[in-house]
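Take a look at the structure set out below.
Every protein chain except one is present and positioned as in the full complex.
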Amino acid sequence: MKRRFFLNFCFIGIAVIGIAVIGRAEVPSGDWILKQVDENIGSDNKIAVTQMIIHGRRGSRAIKSKSWIQGIDKSFTEYLAPPREQGTKMLKLGDQLWMYTPSTDRTIKISGHMLRQSVMGSDLSYEDMMEDPQLHKIYDAEVIAEETYLDRPCWILELTSSEIEVAYYTRKVWVDRERFVILREERYARGGKLLKTTEVKETVRIQNRWVPKKIVFKDVLKSGKGTEFLMESIEFNANIPSYIFSKAALRK
Amino acid sequence: MIKFLFKGLVRDRSRSLFPVLTVMFGVMLTVWLYSWIKGAENTFIESSAKFSTGHVKIMSRAYAENASQIPNDLALIGIEELLKNLKKKDFPEFIWTPRIRFAGLIDVPDEYGETMAQGPVAGLAVDLFSPRSPEKEIINLEKSIIRGRLPEKPGEILISDEFAQKLNLEPGETATLISSTMYGSMAVKNFYVAGTVRFGIAAMDRGTIVADISDIQNALDMEDAAGEILGFFKDFMYRNKKADEIKAAFNLRYSDEEDEFSPVMDTLYNQNGLADILAMTEVFSGVVVGIFIVAMSIVLWNAGLMGNIRRYGEIGVRLAMGEDKGHIYRSIIAESLIIGCIGSFLGTALGLAISYYLQVKGINVGSLMKDASFMFGEVMRAKITPVSFIIGFFPGILATLLGASISGIGIYKRKTSQLIRELEA
Partner (left out) sequence: MIIPKLALRNLLGAGLRTWLNVVVLSFSFVAIIWTQGLYKGMGDQAVHSMIDVEYGGGQYWHEKYDPYDPLSIQDAHGIVPAPLKKMIDNGQATPVLITQGVIYPSGRFQSVLLKGIDPSQTIISLPSGFLDFEGEELPALIGSRMAKSTGLKVGDTVTLRWRDAFGTFDAMDILIVQVMSTTVQSVDEGQLWIPLKKMQELTRMEDETTLIIVSKDAVNPPADVRGWEFKSLDVLLKNIRELVEVKTAGASIMYVILLLLAMLGIFDTQVLSIFRRRKEIGTLMAMGLTRARIIGLFTLEGAMHSVLAAIVAAVYGIPLLIYFAKEGWAMPQAIDSYGFAIGEKLFPTYSAGLVIGTTLLVLLVTTIVSFLPTRKIAKLKPTDALRGKLS
């Protein structure tokens, strides 16, 4: 999810440029909008520090991490706090995910059943995090309505999977009509039942780009307040040495 | 008088040794059977008590509600303090021990530290290393070791043998436990496999590890926390009334209905419908013990009868010499009382000795079957209870007395005129 999160906010700045071109009167096709959204993602190196706040029955916990992201395929995350998680690292290369914990000095590939576990007790699974961020490749989109969300004019897109092996058969996304950023998302089961929601609560402008400052992710079937993401800092066009995206870097 | 009788008994073996042996044997069998049945009564609930319910169990209210899911996120926090209070202040008459049950994956690394094999695992964390830990006695690990040895220091675990074979894991190798912490983060910890065990329950043998609780607290971020605290009577015999009292006292003092994380205690009786099972085994054992005591009384009564028939001649002589019938009768009763007491005493002692041996060693009924060695359910044990001390003693004395007094009545029927003829014979 962390992944999606970055992808969600990173394209914003770029998107702004294209906005003026699109006339308001004419609604573009859903697929075109989705493609714009996807194109705004990635294609960039970023270093971000985020906090994930997990609300449990026993109170809340904040987990702080720093991530190095290159495009849509590569990311490396190191956990900074709390002390227990400090030093735990994760590497994503394409569709593979490894985790390293300093206490065991072991690199464990997260696969199969483990992908369905929640990330650090949040409402997200590793699988959610691993999902291909380029929605237009796996979904057909259609604009079904227009709405104002967070004081922003949005298109509501209905996404129906075009591939057979996807986790969520349909989704609904609220796309900012000017910034091409997803401000809200609902994920549905094949039978049409709402499973998970993502809501952007706050956006800020950093380095001339619009960035979601706070996102709440929720598994709707479960009771609870969901999981919050807070963006603490982000650096675009960062210089990331390529060795970071290797298994050897996990042990460093 | 008693001294005189006693001398007579000691000097005449047929008068003393044989009846005493009979009483002793009968009483011994009664004590043995009683203790055995009391032990057997426990076997139905024993594995439950030892592995999951305890005699009483403390959980957080929220954990208790979903206990079948093992929700460690709802575990009890602050158990050090609680345990200290339980042990020192509140209920020192109980043995208290914390447990954590958990689930996860066992991951076996290859030489490069990368995953070679993996399998789902259920875990039980108990206090293995504290010098005063009762757990070695409670879960009989030593006996169930198949390969390797018991864990001796932190970081060592036992793993079910079948599972180890499936993963190609040998004692002495390292395995990584992947689970989730109390707060939901991924927990990863390396363990040294000290040995493999067999539990005798298919579901457990397919994938279980036993680890020390401090290791698991550490791994699952559960410092000073535990899913459950089990309490046991010191003699490991469950007594429901007492357990109920303790439950009431504990819940009054510690439990708060408003706070879902406050601890709450329940008894073995109330968990998993064990109450009904206990009641049933009690009826069954009551019937068997009842039958047996009646049978033993009859045997000893019979022995008393026969003991006096044997002394027909002697009584004749004594009558002929002018001894009072009542005096003879009383002396016979007194003798039988001495025999009954000595026999019952020796029998009880011997019965207790056998029972104690069987309580400590048990009989491995599993070994009666091919390729079976189980951790529980197979070793049947006797159980000495306070009743074991008297169950044979009083019936032993009474039955001997009864036999002597009934057969002794014959003395009054004897006619002096017949005595000479009897003596001639």
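General observations
For clarity, chains are labelled A and B in written order, and residue numbers in each chain start from 1.
By definition in this document, a residue touches a chain if its C-beta (ideal position, glycine included) is under 8 Å from a C-beta of that chain, and two chains touch if they have at least 3 such contacts.
Small disclaimer: the values here were computed from a predicted structure and weren't measured.
Across the entire complex, contacts from the unshown chain go to A, B.
The residue from B:18, B:129 or B:389 that touches the chain not shown here is B:18.
One of B:83, B:116, B:237 or B:288 touches the chain omitted from the figure, and that residue is B:288. In the complete complex, the hidden chain is touched by one of B:306, B:341 or B:398, namely B:306. One chain is missing from the display, and on chain B it is touched by residues 14, 18, 22, 25-26, 29-30, 32-33, 36-37, 40, 43-44, 66, 68-69, 71, 119-120, 202-203, 206-207, 272-277, 279-280, 288, 291-292, 294-296, 298-299, 301-303, 305-306, 309-310, 363, 365-366, 368-369, 372, 374, 377-378, 380, 425. Listed by residue number, the positions of chain A touching the unshown chain are 112-113, 161, 164-169, 187, 189-191, 193, 195, 221-224.
Everything below uses one rule, namely that only the chains that are shown with their structure count from here on.
Note: centroid distance chain A to chain B, computed from Cα atoms, is 58 Å. Contact residues of chain B toward chain A in the complex are 62, 73-74, 105, 107, 109, 113-115, 120, 176, 178, 180-181, 183-186, 188-190, 221, 260-261. Residues of chain A that touch chain B in their complex: 54, 56-58, 61, 63, 84-85, 99, 101, 103-109, 113-114, 117-122.
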